[in-house]
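The block that comes next holds chain A.
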Amino acid sequence: MLSVPENSPAGAGEFILKLSNVDSYYGKAQILFDLSLEVKEREVVAVIGANGAGKSTTLNVIIGRVKPAAGSVTLDGESIGGDGIQAIVKKGITCVPQRRRIFPTMTVRENLEVGSYIRRHDKAGTRRVMEEVLSLFPVLAKKANSLGGLLSGGEQQMLAIGRGLMARPRVLLLDEPSMGLSPKLTTEMFEDIRRIADMGRTVLIVEQNAYAALSVADQGYVLENGRVALSGDADDLIENDYVRQTYLGA
Partner candidate 1 sequence: MKISMRNRKIILAAILVAFLLPPFLGVNGYALQVLDMAFIYAIAALGVTIATGITGMVVLGQAAFMGLGAYTSGLIMTGTSLPWWLALPIAIVVTGLIGAGLGLISTRIKEHYLAITTLGLNEIFRLIVLNESWLTGGPFGLRDIPTLQIPVMGGGLAQQHYIPLFVLTVLVYALALRIYKTSFGRQMRAIRDDDLAAESMGVNSRAVRVMAFALCSIFGALAGGVFVLTFGFISPNNFLVFESIKMLLMVVVGGLGSIGGTFLGALVVVGLPEVLREFQTYYLAIFGITVVIILLTVPRGLGIIADWLLAPWLPGEEGNALAQAKAEDMSNAATIEEEDERATAVAVRLRSEREQAVVNAPKATGDVLLKVENVSKSFGGIRALKDVRFDIRRGEILGLIGPNGSGKSTMINACSGIVRVTAGKILLDGKVISHLPAWDVHAAGVSRIFQNVRVWNSMTVLENVMVCHAATRDTHVITGAIGTAKARADEDMAREDALKALDLMGIRHLANRRASDLSFGQSRLVELARSIVNKPKLLLLDEPGAGLRGGLIMELAEILKQLRNQGMTILVVEHRVKLVVSMCDRIVVLNLGDKIAEGSAQSVARDPVVVDAYLGGKVERKRRLKAIETTT
Partner candidate 2 sequence: MNGKIKAALLAGVLAVGSVATASADEIKLGASAPLTGPRALLGKYFKEGVDMAVEEINANGGVLGKKLSIAYEDDQADNPNAAITSMSKLMEVAKVPIVLGPHFSVAQLATMKNYCNGSLISITGASGVPVTDQGCNYVIRIRGNDNLQAKAVVAYALDHLKVSKIGIISINDDFGKGGAERVVAALKEKGLSPVANETHNAGDADFSAQLSSLQKAGAELVVMWTHDNESALIVRQTRQFGLPFKFAGSTSLSQPVFIELAGPTAEGVVSATDFLPANPDPNVKAFVEKFHKKYGEMPELYAATYYDGAILAAKAINDAGTTDAVKVREAFAKMDTQGVLGHYKCEANGDCNHQTNIVEIKNGQPSLLTVVKF
């Protein structure tokens, strides 16, 4: 079993990550409008929407790459809006970037080690999590000494997620994990994500593939033009007529 995330003052079911009424701009153009979003402990939340809907910006606001112009971002009730990426990562949010972004000429093991950077002083903990990640993704264990760049697309995605887990985050953000994967690999990928969630992780997925994301999520948010168009229980969203027509291609 993957160990319970460190320093978790919030009990299950409490909101640990919260965006309230966030506005955000890119240059002069406003990208996010009054956006509110909540993630509970041990919950999987899916944020879906088309290109340009503001998904990436939402993620960038959470991770600290973009400062919110208005509104607040809190983690465990503490404001993190406006903190730098490094500070936010230290506080327990780790983002698995779009297109995987494996370090191509470092080995699988080295990639994972770099992932544990912020917990580098806890050698024992790192070793433990490394074992857990390798058992979660046996193929990574098999290829531990090959270069990241030589892995297949699916394997790279596993490595990227594994690398994110190495930081032992309170909240794991996944940015378009299905991007560039074939349908079959996408299916497998989301099954992996569900396994991770089942182990008690809190996960926020930002995804274009609405069906796959909602399938594994507890809660869902539909973004359109920088606003939350719909939100609610993932089961309800997947049955929602508007969602089905617009995003599920029914």
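The working rule: a contact is a pair of C-beta atoms (placed from the backbone, for glycine too) under 8 Å apart; a residue touches a chain by one contact, two chains touch by 3 or more; residues count from 1.
Picked so that all candidates are chains of the complex that A comes from, given by their letters.
Only a predicted model underlies this, so the values are computations on that prediction, with no experimental measurement involved.
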Selected neighbour of chain A [touch, this complex] from 1 or 2: 1
Residues of chain A that touch candidate 1 when the two form their complex: 11-13, 26, 28-31, 33, 42, 44, 50-53, 152-154, 180-188, 190-191, 194, 197-198, 200, 211-212, 215-218, 225-226, 234-235, 238, 246, 249
